[in-house]
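A single protein chain has been removed from this complex, and every other one stays in its place.
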Amino acid sequence: MRDAVQDEIIAQFDGLEWLDKYGLLISYAKELEPMDERFRNEENSISGCQSKVWIRTYKEDSRLIIDLDSDAMITRGIISLLLKVVNNRPPQEVLDLDLYFIDEIGLKSNLSPARADGLASIIRRIREVAEREVN
Amino acid sequence: MRDAVQDEIIAQFDGLEWLDKYGLLISYAKELEPMDERFRNEENSISGCQSKVWIRTYKEDSRLIIDLDSDAMITRGIISLLLKVVNNRPPQEVLDLDLYFIDEIGLKSNLSPARADGLASIIRRIREVAEREVN
Amino acid sequence: MTDFKKDFPILDKEIYGKQLFYLDNAATSQKPNLVLDTISDFYRSDNSNIHRGVHYLSEISSEKYEKARQKVCDFIGAGNPDEVTFTAGTTDSINQVARSLEPVLKGNEVMITGVEHHSNIVPWQLAGAKLRAIPMDFDCNLLMDSMEITAKTKLISISHVSNVLGSVNKIKEITGIAKDHDIPVLVDAAQSIQHLPLDMKDIGCDFLAFSGHKMYAATGVGVLYTSERFSDIMPAKGGGGMVDRVTLEETTYLDPPLKYEAGTPHIAGAISIGAAIDYMQNIGMGRIRKHEHEVYSYARDRLLETDGVTVYGNTEEMCGSISFNLDGIHHYDTGLILDKMGIAVRTGHHCAQPLMRSLGTEGTVRASFALYNTKEDADMLIEGIEKVRMMYA
Partner (left out) sequence: MTDFKKDFPILDKEIYGKQLFYLDNAATSQKPNLVLDTISDFYRSDNSNIHRGVHYLSEISSEKYEKARQKVCDFIGAGNPDEVTFTAGTTDSINQVARSLEPVLKGNEVMITGVEHHSNIVPWQLAGAKLRAIPMDFDCNLLMDSMEITAKTKLISISHVSNVLGSVNKIKEITGIAKDHDIPVLVDAAQSIQHLPLDMKDIGCDFLAFSGHKMYAATGVGVLYTSERFSDIMPAKGGGGMVDRVTLEETTYLDPPLKYEAGTPHIAGAISIGAAIDYMQNIGMGRIRKHEHEVYSYARDRLLETDGVTVYGNTEEMCGSISFNLDGIHHYDTGLILDKMGIAVRTGHHCAQPLMRSLGTEGTVRASFALYNTKEDADMLIEGIEKVRMMYA
């Protein structure tokens, strides 16, 4: 099922050269609200990434609120896009989402288990949280 | 330096097919006087061979007498040829010998360190004994 | 039956001016074009170190390596790919288990069989375990009823198929008994992975070891399957790629499979195992089994019919190897003469000295078959044997 937010992201990246895509990711990174320093700790970190990634989640009005941050800009940029798509939705919706934009804007390689980047780990973690909230 | 005994062996093998060479080796094997059972023991055995090989040596009138045997016929045949060339000579002569017949009758591969057959081990052992007797 | 020989370039070879008949497959198998091309393509267009790389080649290499792991997982019916680690071969796999279990094995006992390869004997001795063998009858059938499990038995480690006899051990019976005693089981599949379909869920063993080079893949690579149940044993080796946090004082490890893969693995080798699996699965394991069974039975029957030949071992199911001797003729002589007729067999103790002692021989001649062997190869072997006998008449 297509989803307006993802389609808009895809349209933005469409036809861009790699360096321009990364430029765009960097500008998205700059938009992302940084996570409060005191939450950027070991406990909230997601392992298996080359850059550090921190996650916090909580429920508000039966919606899943996700706060993500990273010390690397490109990871932040990807995180920023990801949050546009998954943040602030009912947990079941998060679980049902098909994150096709990742593949379509050319970041699929960042998803491969081989890549230590850990976009896959981030998504896996979000799904786990959503699953827990649904049950 | 050419040597009459080796040259005769070479002439005999010259032009033969492999199976005929082996046939000839088998007939040489049958000529070889078997070593007395009681000497075919662990102590006299040469390791590193796929077939068992036993060796006894002693000096007689300043000549090195070598007694060799094996449980495999082709090894016995080779041993039989080898003894024709090296047996019953002064130790220094044994050391000086160039055993070119092995190469020329096509048994060089049996000499290679790779081949576990151990013709190389047998020759090494004979040389060691001769060396000891010279010193 | 299609002619699989055409897929293996080496089998075209002539030696001493004669066509090669390769019957030393239990020692190592030949490689099909698919495997050769996969290795070559890897080095020519993907080669890079894997994991933690940010660049394109590293990503491609990592992906192909992990895909090979997944293929092995599916091929042996493992629960998940984390149970599959690449090693340097069967011997390395077994040594790793021996090393990891050493704290438990030291001063205790490992139960093996009387047909084991040295690689399933010496590692346990180095780990400080005593060995006991499941008794067997004259035909080398394991006598399960006489197996003496004691309080000291901490592991059962058995070959699936004997590399000497071709006898197939009933490993499911053994895992059944082991389960009753809660003893882990290692299966040495060096001689079965290329012949029989294997399913970890069905067999129910805890460890499985095999080599790439005997299953149409590269040398220097193997597999160790470790059931999830044992995902917390100590790694046998330390190094890059398997650690989480390292200080001079203390180190923490990643989860399996990475935890068990210290250092740069044999990347090309692992990928070649994937290709070998593809090759076998393209034919179909059932079809391979059927063809091999036909050729093996034919060869065995012809040997049994030949005068002056002693064939060793006789169990219900058999595959791969046949061991024999010509009466009154040294196995080494037989091997040397067959070689000169272009027939490659192996002779000697086949790294199974305890079995040789049970058989009452110093060594045997072993002809061992792969999927590309045919009845014609068996006929050549018999012809060769007749010639050897004539030479000794």
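Lettered A, B and C in written order, each chain numbered from 1.
Basically, a residue touches a chain if its C-beta (ideal position, glycine included) is under 8 Å from a C-beta of that chain, and two chains touch if they have at least 3 such contacts.
Since we're looking at a predicted model, the values are computed, not measured.
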Worksheet, complete the sentence: Of the candidates C:L126, C:L304 or C:M390, the residue in contact with the absent chain is C:L126
Worksheet entry | Among C:K31, C:H160 or C:H195, residue touching the chain not depicted | C:K31
Worksheet item: Which of these, A:I46, A:A72 or A:L99, touches the one chain of the complex that we don't see?
Response: A:A72
Practice prompt. Pick out the residues on chain B that sit against the missing chain.
Written response: 47, 50, 109, 112-117
Response to the item:
chain C residues touching the chain left out here are 9-10, 13, 15-16, 20, 22, 24, 27-28, 30-31, 36, 39-40, 43-49, 52-58, 88-92, 94-95, 98-99, 112, 117-119, 121-123, 125-126, 131-133, 211, 213, 218-221, 234-243, 245-251, 262-269, 332, 335-336, 338-339, 343-348, 351, 353-354, 357
Worksheet entry | Residue numbers in chain A that touch the chain omitted from display | 18-19, 22-23, 26, 50-52, 71-75, 116-117
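The rule is short, and it goes like this: only the chains that are shown with their structure count from here on.
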Worksheet item: Roughly how far is chain B from chain C, going centre to centre by Cα mean, in whole Å?
Response: 38
Discussion item. From the mean C-alpha coordinate of chain A to that of chain B, what's the distance rounded to whole Å?
Written reply: 77
Practice prompt. Check each residue of chain C and list the ones that touch at least two other chains.
Written response: none
Response to the item:
By the touch definition above, chain B meets two or more other chains at residues none
